[in-house]
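One protein chain omitted, others in place.
First chain written, first letter: the chains are A, B and C, and each begins at residue 1.
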Amino acid sequence: MEEREDKLYFNSDYLAGCHEKILNRLYETNLIKAPGYGTDSFTLSAKKKVLEACGLTEGDVYFLVGGTQTNDTVISTILRPYEGVIAADTAHIATHEAGIIEVHGHKVLTLPHIEGKIYPAQIREYMVHFHADGNNAHMVQPRLVYLSQPTEFGTLYSLEELEDIRDICNEYKLSLYIDGARLAYALACPKNDVSLSDLARLCDVFYIGGTKCGALFGEAVVIPQKGNFSFSPTIIKQHGALLAKGKALGVQFDTLFTDDLYFQIGEHGIKMAEKIRSGLKEKGYPFAIGSPTNQIFILMKKEDVERIQDRVELTHWDNPDETHSIMRICTGWATTEEDVKKLLMIL
Amino acid sequence: MEEREDKLYFNSDYLAGCHEKILNRLYETNLIKAPGYGTDSFTLSAKKKVLEACGLTEGDVYFLVGGTQTNDTVISTILRPYEGVIAADTAHIATHEAGIIEVHGHKVLTLPHIEGKIYPAQIREYMVHFHADGNNAHMVQPRLVYLSQPTEFGTLYSLEELEDIRDICNEYKLSLYIDGARLAYALACPKNDVSLSDLARLCDVFYIGGTKCGALFGEAVVIPQKGNFSFSPTIIKQHGALLAKGKALGVQFDTLFTDDLYFQIGEHGIKMAEKIRSGLKEKGYPFAIGSPTNQIFILMKKEDVERIQDRVELTHWDNPDETHSIMRICTGWATTEEDVKKLLMIL
Amino acid sequence: MEEREDKLYFNSDYLAGCHEKILNRLYETNLIKAPGYGTDSFTLSAKKKVLEACGLTEGDVYFLVGGTQTNDTVISTILRPYEGVIAADTAHIATHEAGIIEVHGHKVLTLPHIEGKIYPAQIREYMVHFHADGNNAHMVQPRLVYLSQPTEFGTLYSLEELEDIRDICNEYKLSLYIDGARLAYALACPKNDVSLSDLARLCDVFYIGGTKCGALFGEAVVIPQKGNFSFSPTIIKQHGALLAKGKALGVQFDTLFTDDLYFQIGEHGIKMAEKIRSGLKEKGYPFAIGSPTNQIFILMKKEDVERIQDRVELTHWDNPDETHSIMRICTGWATTEEDVKKLLMIL
Partner (left out) sequence: MEEREDKLYFNSDYLAGCHEKILNRLYETNLIKAPGYGTDSFTLSAKKKVLEACGLTEGDVYFLVGGTQTNDTVISTILRPYEGVIAADTAHIATHEAGIIEVHGHKVLTLPHIEGKIYPAQIREYMVHFHADGNNAHMVQPRLVYLSQPTEFGTLYSLEELEDIRDICNEYKLSLYIDGARLAYALACPKNDVSLSDLARLCDVFYIGGTKCGALFGEAVVIPQKGNFSFSPTIIKQHGALLAKGKALGVQFDTLFTDDLYFQIGEHGIKMAEKIRSGLKEKGYPFAIGSPTNQIFILMKKEDVERIQDRVELTHWDNPDETHSIMRICTGWATTEEDVKKLLMIL
């Protein structure tokens, strides 16, 4: 598929390469010879900065390449073979990872989503029901809750919701893992009240997304309590997720967490999204999903979709009825004000 | 582990970042918005160039991130659950992949290596023995032969050996897969008589290594006969190996296969290795393994190892006896003539 | 849990050992030395009889030990790693097999059940939706439909429903597998219009349940078209399902399919169930599920459940509200008229 210079691309947040500062730093450090597999000094520096940004004095950080392998490696590490992970039926691990969780032996126990979220009451009900089931010895044992922040639908968990979910996890001895593929945009969203420190406090493990938030590739898995579970280079290697040239990940995250670059990237993406939302509101486009982050879902008539498709690339999200489509607009670190203006003129 | 500027690093061929041309091209294309997962125009261009370099008019190419996940994804695609892969007991898949082949359900059927290689006669004997075994219905069925070119010991298969192995594979209905993690150096080696076209002709699938041969990361899986087996984005995704920002891989391989850069990288690495070998010969260092490629294995007295360890980083390979070590010296695209001179002065 | 002689047990259909004829035949053949793993003459004879009962002149039959391992072995044989099996959310494979499908790498794609069944329209809708999904390359590919006849809720698929499902499977290139754990009771049910020949005609593979239908243990997997997929002793062995003393399975199924014993067992179980249903109707017990086979589900007030629990063992099925329970009554080959009378006096 040929990319065209005259076309606007708002179809995802991983279209371009990486933030300029990262590319520069990769350039500067290119010929420095460093040991592999995450033992180099850039990686160690990045780990310290990430822990600091999370308000942690101890703990561990591992850098993997992409979200799918990260989810798989973390989940495979936590779960025994007969254990499963509770998640929304729209969770990335339940839908768009081609069964990577299952191919490593585990079941995803899905709950019906509400705009991409699952609620404390749902999780509690599931656990009560499970424990009351006389056959539960023959069932996959729930052991982990998987949430995304923001969710696949761009929505956010509030601090109160996460604290309630944490309480339920404690009560039922479940671990809590949060997928932060788009975390920068969550953190920068005015409606958000969950900080990195909160995530560090409430989760057993979470990851800070790089690929969609300014890095060329990479995700940072944060384990607040160092010995909590046996995440190690060995299991990361076994999942094909241990990058030989670990320095490449170290340099990127070291840059992202120097001078608040990660947060600025999030703020820029949100700022662009806000402009688009305002413009769309004025034009009278209904929002199909109440997402406040960098994914915007609008209801469009099919003829409008056709009308713009030659000039704007959006992602088709759903067909709510015969005459409408729900389309998704993504912003990110690479979105320019100019492109936003053009988009609002076309829509 | 702090990298030191005054120290020489010859311990592996994935210490530095990537070839300058690749970094420049990543820079130039950084803000171009491209679709993900390998559907972008750079990837398509790279695929064409790779096929051309292999003398193929049809066939398919997929770009994955690293060698371990590549081996796993290819092997998992070819083998049914009860099928196994024949390999040397020193094969990467049998030793340093933390059981990624097994965690995806498959057994590695090892044969004793001779300087990292397995020979046609060994494979034939294994198959004869297997077919004669009255219990073979209860055994893992051999279905694939895995070789590395060069091997983990830096040694090379000759064209004749590969043709013989191909014949045996045809006779016993085995597929043949070659891991080319260091392929550039094999192709450039004067002693080599196996070209990319030969690999395309003889293998069911093979990969052209990028990570160790000038790329920042990446491996190119070549499937000479397009429909030969069901390699697809779905199974690559299921193995966590489908890079979202596929353009990053496309740009790198498009650059590597423009103006013969890949082959020049190989030639440089070999040239540096040759200089080192000559120098070591003069100094009277015995070679522990007959490797003609970019890995050099010398026998050193333990006191010499200690003597140099503060100034030169080599990889400890083995302890043949109480007083000696076998040490490995690696060259690659990033090795400078200056460093080679310094190395020869120290050793 | 001590079994009491004065208590009535109607909690499941695998409480007792096996039909007298089977025990006698095991006795008679006990000292005959036979080769193992299903190559003995009793197994061959049983295979012929089963094929004949299914109206098949060719095809293959394999005897495994239990339903859970049978489902796993069949499903693992059919599915590639990135493929999944469509089933009701109440399917045995989705609920009470402790994740055996997932531990072998596959995902169960559930559809909401209606009294334990899934309907042709639901399957069609799922496939239409899947094919329309722009992300389907990153999703588990549906490849197989799993049904139970009767279902876990005792309900039956009609011939028309199965033919419709077969058509949809053909259209979307899905295989169809039916779990017949309680098949004898389905075949004997007056409301049933699906014969063994129909199953042989419509399914790619199905199993005839032995464990719940008179055998001590054992299930017969029928593959109507011999080469349809690579089911073999090797893959059965790999799933720990290849009984060394194969003769034990051969003798049992040879007996079950001599002189229509299997069908008589089904008829007896249904006859006893009918008596119970009539009696319960008279007493005014509402049926919670419209099951016509050997599982009867009644709505009972919690105080009635307490009242009888010391004299009758039933299975608690569900809590529809605060004051009621749904209880399950099972009949089978071992149910006596006398026990039925006693049950109806107590309830």
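Just so it is clear, a contact is a pair of C-beta atoms (placed from the backbone, for glycine too) under 8 Å apart; a residue touches a chain by one contact, two chains touch by 3 or more.
What you see is a predicted model, and the numbers here were worked out from it, not measured in a lab.
From the options B:17, B:38, B:59 or B:84, the residue with contact to the chain not on display is B:84. Interface note: of C:78, C:168, C:213 or C:241, the residue touching the hidden chain in the full complex is C:241. What chain B contributes to its contact with the hidden chain is residues 81-82, 84, 95-99, 102-108, 132, 134-135, 137-140, 315-316, 319.
Against the chain not displayed here, chain C makes contact via residues 1-3, 9, 11-12, 14-18, 20, 23, 26-27, 29-36, 39-41, 65-70, 72-73, 97-100, 103-104, 211-212, 216-217, 234-235, 237-245, 247-248, 334. Counting the whole complex, the residues of chain A in touch with the unshown chain are 37, 76, 80-82, 104-105, 137-139, 141, 230, 232-235, 237-238, 242.
The rule is short, and it goes like this: only the chains that are shown with their structure count from here on.
Chain geometry summary: the mean Cα position of chain B and that of chain C are 50 Å apart. Averaged C-alpha coordinates give centres for chain A and chain C that are 42 Å from one another. Shown for chain B are the residues that touch two or more other chains, namely 104, 234-235, 237-238, 242.
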